[in-house]
Each structure stands twice: as C-alpha cells, then as structure tokens.
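Omission of a single protein chain aside, the complex is shown with its protein chains in their original locations.
Chains: A, B and C, in written order; residue numbering restarts at 1 for each.
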Amino acid sequence: MSTNKFTAGIIGAAGYTGGETIRILLNHPNIEISFVQSRSQAGKLIASVHKDLAGESNLVFVAEPGKADVWFLCLGHGESEKFLHDHPVPANTRIIDLSQDFRIRDNKHDFVYGLPEAFREQIKSAKHIANPGCFATAIQLGLLPLAKAGLLTAVHTTGITGSTGAGQKLQDTTHFTWRANNVSAYKTLQHQHIAEIRQTLTTLQPGFSEPVHFVPWRGDFTRGIFVTSVLTTTGDTSVLSKLYREYFENHPFVVISEEAIDLKQAVNTNKCLIQIERQGQTVAIHSAIDNLLKGASGQAVQNMNLMLGLSETAGLRLKPIAF
Amino acid sequence: MSTNKFTAGIIGAAGYTGGETIRILLNHPNIEISFVQSRSQAGKLIASVHKDLAGESNLVFVAEPGKADVWFLCLGHGESEKFLHDHPVPANTRIIDLSQDFRIRDNKHDFVYGLPEAFREQIKSAKHIANPGCFATAIQLGLLPLAKAGLLTAVHTTGITGSTGAGQKLQDTTHFTWRANNVSAYKTLQHQHIAEIRQTLTTLQPGFSEPVHFVPWRGDFTRGIFVTSVLTTTGDTSVLSKLYREYFENHPFVVISEEAIDLKQAVNTNKCLIQIERQGQTVAIHSAIDNLLKGASGQAVQNMNLMLGLSETAGLRLKPIAF
Amino acid sequence: MSTNKFTAGIIGAAGYTGGETIRILLNHPNIEISFVQSRSQAGKLIASVHKDLAGESNLVFVAEPGKADVWFLCLGHGESEKFLHDHPVPANTRIIDLSQDFRIRDNKHDFVYGLPEAFREQIKSAKHIANPGCFATAIQLGLLPLAKAGLLTAVHTTGITGSTGAGQKLQDTTHFTWRANNVSAYKTLQHQHIAEIRQTLTTLQPGFSEPVHFVPWRGDFTRGIFVTSVLTTTGDTSVLSKLYREYFENHPFVVISEEAIDLKQAVNTNKCLIQIERQGQTVAIHSAIDNLLKGASGQAVQNMNLMLGLSETAGLRLKPIAF
Partner (left out) sequence: MSTNKFTAGIIGAAGYTGGETIRILLNHPNIEISFVQSRSQAGKLIASVHKDLAGESNLVFVAEPGKADVWFLCLGHGESEKFLHDHPVPANTRIIDLSQDFRIRDNKHDFVYGLPEAFREQIKSAKHIANPGCFATAIQLGLLPLAKAGLLTAVHTTGITGSTGAGQKLQDTTHFTWRANNVSAYKTLQHQHIAEIRQTLTTLQPGFSEPVHFVPWRGDFTRGIFVTSVLTTTGDTSVLSKLYREYFENHPFVVISEEAIDLKQAVNTNKCLIQIERQGQTVAIHSAIDNLLKGASGQAVQNMNLMLGLSETAGLRLKPIAF
C-alpha cells in the first residue's frame, strides 16, 4: 500500500455526491480532506448535513475553496463551468468534475472522460477529469468489449435508477408517498447520457452509427442502477464470455458473472456486476452499479487514485450493504 | 340497501384526505358528488391531481363551495375554522370536518366528536361532526372497552404511521431518499392527539387521571398506522377478550383477533384490527388501521352514513390491498 | 345495473389469485360465491388464510368443487388441465381458467383467449375462457392498436413485476431480505408469455413475423407491472394517439394518457394505463397494470361479466390504492 499522502478538497460538498465523496475520503489511507466547501452550509459541521457522519468528523463547511492536490467538483450540471470561471484554480491542483459539463470532448477544454475501464492510460496522465454519468457508466461497461471487438449493432437499453439519482432537492418525483412501490419512465429515448455513451462507443468502434435507444425508469429504492441492453450479434455465449473476461481482466471493479446478478450485489460498493445471456442471435447484457459510487463518487476516487499514482482500489474496498 | 340519494361536496379536495373522500364517494351507492372544491386547482380535472382517478370521472375542481347535503372539510388544521367563518353554510347542510379544529368540546361550537364506536347515537343526530385524528382513532379503539369497564390505568403507547399522514407537501421527512428504509420518532410524548384521546377516555371512565404516554414514529410505508398500548390491569385474557367482543359486537368495522394481526390486514379498508396479549398483570393491545380510511376519509363517510340514516357500511366495503 | 344473480365457485381459492377473486366477488352486485375450494385448506375459514378478509366473510374452504354458474380455476400452471380431467364439470357451468394451460389455441380444447380488448365478441359467447398472463396482458394492450393497423415491427420490451407474480410459495427470490431494494432479471428473452403475445399479434396483423424481445425484471414491490415496448414505425404522435384512442374507445378499463404515467395509477384497479412517446421513427409505449387484477383476477371477472351478459365493469370499480 502506498504511503504517499495527498490532500483533497470537495466543492459542493453538501449534496449527495459531495457527501458520498466525503464518506469515502474520510477512510482513504492516502488522503487528508483539506476542505469541504458549500456556500449554503458554510460554518456548519458536516454531520449536521450528512447526519450519518455523526461522530465521524469535526470538519466544517467553508464558503470558499482552499488549496488541495485534488478538487472534486460535486456541483449541479452547468455549475462546474461557472465555478471554474469564477475561481482561480491553484497551480498543480487536479480537478475531477462530477457534472456533465465537460464530458463531451471539445476544443475549449482539456478534460479527459474518466471511465477507467476505457481510458485508464489517459486518466493517469490527465490533470482534468470529467467523471461519467451514472447511467452512462452502467451502460458503457456492459458494451465496451463488444465495441472494442467491433461487434456493436443497434442497442435497446432499459435502465432503472434509485432516487438518489434525482438529488437532494425536494421534488414531486422524490416524494415518498408517490415513489414508494412505484415505477415510472422519464426522458424516454432522449436521456442526456446517450451522447457520452455514443462518444465512447464510437471511439472504440469507429464507424458505429446505429442507434442507442435508451429508456430510463425511476425505481422505488434509493441506491443503484440496473440496466439491460439488448442487441443482435454473432458469437456464442462462451465466445462472448471470453471476450468480456479478457477485456476486464485487469479492471478490479468489474465482475463478470455466469450466474444471475442482482442490483444489491453492487450497492455500497464501487463494483459493476455484468451478466451476459443470449437466445439465438440476440444478446442481453445486464449490468448493476451503485449510482453514487461506481456511478459518481466512487468512480471519482478511482480516477483520483489513477491520477495520483495510487493503487486503483485504494479506499474503495467498501463493505457491501448485501441486504 | 337504502336507495335514498344525497349530495356531497368536498372542500379542500386536492389534498390526500380530499382525494380519498372522492375515491370512496365515487362508488358510494347513495351519494352523488355535487362539487369538489380547491382554490389552488380550480378549473382542473380531478384526475390531473389525483392521477389514479384517470378514466374514472370528469369532475372539475371549483374555487367556491356549492350546495350539498353534506360538506366534507378536508382542510389543514386551523383552516376549517377560518373557512366556516368566511363562507356561509347553506341551511340544512351537514358538516364533517376532518381537521382538528373542533375535536375538543367547547362552548363555542356544537361539533360532535365523530368516533362511531364511542358516540354513535350522538353522531346520528348531529349536524356537525369533528372527525377524529388518525393516531387518535387507532389508540382509542384499542382502549375503549377498558375505559368503559373502568379498568384503565396509566397507558404507554407507541405508534407508527405511514407517510400519507404527513400530507402532500414536500418535506424533508417525506423525501423518498430519506424515508425509505428509515424509522424515526417525532413529537415524542407531546403529540396533539393526546388531548382528544383523553377527552374520550375520561368520558367513558370518569375520573381517569393517569397519564397517556404516546411516542409516535414515522414508518417507511405510505398507508397505515400500527399501535401498541401497554398497561397494567386485572382480568385474564379470556375476560378481556369477552369485554372487547361485547363492546364491539355491533360495530361493523372493528375486528377482534385471537391471532397475531398485522398492518396490511387493514390497508385500503375502513377496518380496525385489534389483538390483545398479556403477561401477568401487563396487557398489550395492538391495533391497526388505514390512516386515510378509518383514520380519516373512511371514518368521515361512516359518520356521514350515520347522520343520513344510511347503512353504516354503505360504500365502505372496500377491496383490501392484502399485499 | 343488471339485477340478475349468478353463482360462482373458486377452485384453488387459497392462493393469491384465488384470494383476489374472492375479494372482488364478495362485493360483486350480481354474484354469490357458492363455494371456495382448496384441498390444503379445506375446513378453514377463508379469513384464516386471506387475513385481510377478517370480519368480511364466514366462508369456509371445501375440498371438492360444487355447483355454480361459473368456475374460476385459480390453480398452478399444468394443474388446470389435470383438474378438469379428474373432475366432471356440471352441465352449463362456465369455466374461466387463470393458468396458462389453455391459452394457446389447439384442436384439443375450445378455450377462448380472454383478452376482452382483443376478443370481446368471442368471449361473450364462449363457455371456456383462458385468462391471459399478467405480463402478456400489459404488453399486448400496449401493442394491439399497432397490430390492428398493421404497423408492428420488431419489438423490444422490458417489464418489471411485483412479487405477487411469483406466488405464495416461499422462494429465495421472494425472501424479503433479498428482494427489498433489489432488481434482477429472469427468463431473459425466453419468458413463456411471448407465445400468447405472438398468437394475438399475428391474429390482428397476419404475417407479422418479426421478433418480440422481452426482458422481464423482478421489482421490489408487491403489486403491479410496468412495461415499455420500443419499436420503429411511421406515423407521428398525434396519429398514433388517435389510433390508440379509437381502438380503446369502448373499452372501459384502458386509459390512454398524454401525460407521464406511473405504476401506482393502476394498483388495486382493473385499469391499464397507456402512454405513447416517440423520438424520430422510434416509438416507446408504456403500460401499467395491477398484475393481480387486470393481470389476473380482475380480468377473469371482466370475462365473467361478458360471458354472463352483465355490465363489463360490474364489481370492478375498485378504489385505487393511489399511494
């Protein structure tokens, strides 16, 4: 285990992904949290907002960011770009942005898309990381080996997400009375993550031009994403299984399962579980992640580990909730 | 079955108890809904607010109350009194108020406390009914036979309620992400229903002066209240069982069970399930209701049935949810 | 309202669909339950098995079926055929079978497939009905208008079901500890309902030969099915909306919604909610039902109503759970 020590600051630390980043970093062997920033909560103990942290830390929210080796930007979509515009970034500070502001490649920025299972080497040498979206992570991990092998065809994906994906703000769709025991669709066929998914897939399989149809559902649980992608392709099950195992061989957080998987295998871990099934020429790939961990803060820390030369799994061997 | 027909209007019809009253009355054999009033939703179809009613009704919310044989006041606490002050009540219109505004007897009003299992005869001849609180209903039904027999001593009650008890407004304590899989206490030992409970108990057992300690909990479900009251009293189990069975003999919505009861036996019904257990001199009485039905709108319709000379169960034989 | 009276018997009355059929028929204005049969529970009060019926009925399970105008067969798959082989059916007794035994047309039986929204006229004159599967109902209702218009192409469907779909038997996949907050796939691309779905679709759109890919998921709720079917087709949204509205114009339990639908709009009702969305040439059709009602016992009673010349909705205007 590396004994190097680094400092990290969390910006927008009062929200869900901010809190989750704090939870991970409090126990990370190589990191000291140098500041937790929140305009709205400045001056308060973090445990007064993240109540599960009662007794864990005496950190207090500050209004302005301070020095750190890494800044985690846990802001709303659109706010990261504004924040970086308004605040000078200290020299040598690495940035990991959890919003969608820099996920699409563009001449105007130098952010690397932080999906380690696709772009690990670029991440290691990057200074700025755009952390992938939660649904985007689950869907891409289920398709990367096919894309790399040039086997992708039109994809039909349905995914279901926990309520934490909708954030901390009170909304009709996160009212307990409505959401309990309920399922509903939203942003049908037009979810914003489709763009970043396509960007990665076409990077691995240049020329891939068929549609990725994605229907997102809201689930009646708090944590987790379960996704099934269906497509037509050649290759029998054992060939596909081999393809997936080889692709993810050196990726510590992806587990290929021959048995049925379920969402809770991933909850409170940074893992992605993947299972492949087929009938004739039709293949279904199931994948499951914790939307706040592999789908957000856990992946952000994984990216940080890579950027800082630490073990990729440092601080991320979390006890699963299991039940 | 009586074939008499009456009209009913629902005031504050856009909230939870308003919607539940509509759901019952739409299928009530003796009632025609003459208006559904809501200032905030005036002009909209009821199904645009109560979405489960899609395809069931073309009723539209109106801003002002109209004529009806019965007005159901489904307003917030404190608002009923104000509403009646501001709006002239048509002659011969009966009022059933679901708020707590008139539950405590007072020289300034003539509302009868609408707990049919305690005050059925008064309700039949009343013009104004104060419908009991949800927790108050579950707790009182568990204690009425003991009070009538003069056997009440100090009571320790714990109760747990579904999220619909907290109403439609978005609140931190009804955020799905927080409430799912969670339990918490609130208004410990000082819930406002204690006053109406004591009022009934001292009516049945004059001189009862010992405390009723009540600890309410928030549960992670939407509908229902489960309550256990513990006290010390004489009489073995069979004596108590007989006492309860005799007390509730002619009350169609109370079921005394010799077996373990559970909350879902009551959900989506107007019933109250009661089970009595004892160890030595200590007795525990469990009771379960649906907080929106026997704890609110169902009991309101039961009171209406009594006031209008209809069968007490008219419109209230609802299919249980069961699961 | 017809005042004709008929008798009904329920065979296999101790299971989930048996209990649900009892719950409906207890309040049905034209039906008297003449017997409830269960070998395993013979001699017991129905409320000792279906505990939500405490206080509702003194019916006792019998071991052998008796006379009735209609028999509901609420047996496991494969058991209905055996039951009918072993028991002579009284002359003039109509049969509604909730199992899958007779859903596929065959020279060896005369059962009519009981999906009223596709085959109402045949049902009216049938003596034997094969009641559709739960997923099959939700999926077909979402596709019937397209099939009738000859617009069906390859279909990709994902559906999620409540735990009651898995029946009363204790199983690993219905252990609360496992299923709570969980999602998982099963019978991926090979669910048995695909056959009955294809049978109906090809009846309405002869020559339809493209695949129906169906991925079923287990949800962490007890009642309900939510399904999204995706396909490519012509016709803009308003054309499709018109097509659907016209198709279902005289079908009282199907509601076409222009707004987002959710599962709980259907729970504890016999309704099917349908919403259509499109992006370019791709159409997504969402449908929601209660798997035990429109997906089983409710539809069985709807079929009974049609067979007996009663109002199609008799006994089926149920109070929704709403929350």
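Just so it is clear, a contact is a pair of C-beta atoms (placed from the backbone, for glycine too) under 8 Å apart; a residue touches a chain by one contact, two chains touch by 3 or more.
Treat the numbers as computed from the prediction; the structure is a model and nothing was measured.
Engineer: Which of the displayed chains are touched by the chain that has been omitted?
Structural biologist: Across the whole assembly, the hidden chain touches A, B, C.
Engineer: I'm checking contacts with the chain that's been left out. Which of C:N27, C:Q122, C:T174 or C:T282 qualifies?
Structural biologist: C:T174
Engineer: Pick out which of A:H128, A:H191 or A:K271 touches the chain that's been left out of the picture.
Structural biologist: A:K271
Engineer: Please output the residues of chain A touching the missing chain, sorted low to high.
Structural biologist: Missing-chain contacts on chain A: residues 16, 19-20, 23-24, 26-27, 48, 50-56, 162-164, 180-181, 222-223, 252-253, 255, 257, 259, 261-262, 264-265, 267-269, 271, 273, 292, 317-323.
Engineer: On chain C, where is the contact patch with the chain that was removed from view?
Structural biologist: 16, 163-164, 166, 168, 170-172, 174-181, 220-222
Engineer: Since one chain has been left out of the picture, which residues of chain B touch it in the full complex?
Structural biologist: 156, 158, 160, 177-178, 180-186, 188-190, 211, 213, 215, 217, 219-224, 226, 228, 230, 260-264, 267, 275, 277-279, 282, 284, 286, 288, 323
Heads up, the rule we're going with is that only the chains that are shown with their structure count from here on.
Engineer: Based on mean C-alpha positions, which chain is nearest the centroid of every protein C-alpha shown?
Structural biologist: C
Engineer: Could you tell me the distance, in whole angstrom, between the mean C-alpha positions of chain A and chain C?
Structural biologist: 39
Engineer: CA centre of chain B versus CA centre of chain C: separation in Å?
Structural biologist: Using C-alpha averages as centres, the distance is 34 Å.
Engineer: Quick one: chain A and chain B, Cα centre-to-centre, how many Å?
Structural biologist: One centre to the other, that is 46 Å.
Engineer: Taking each residue of chain B in turn, which ones touch at least two of the other chains?
Structural biologist: Within chain B, residues 16, 163-164, 180-181, 222 contact more than one other chain.
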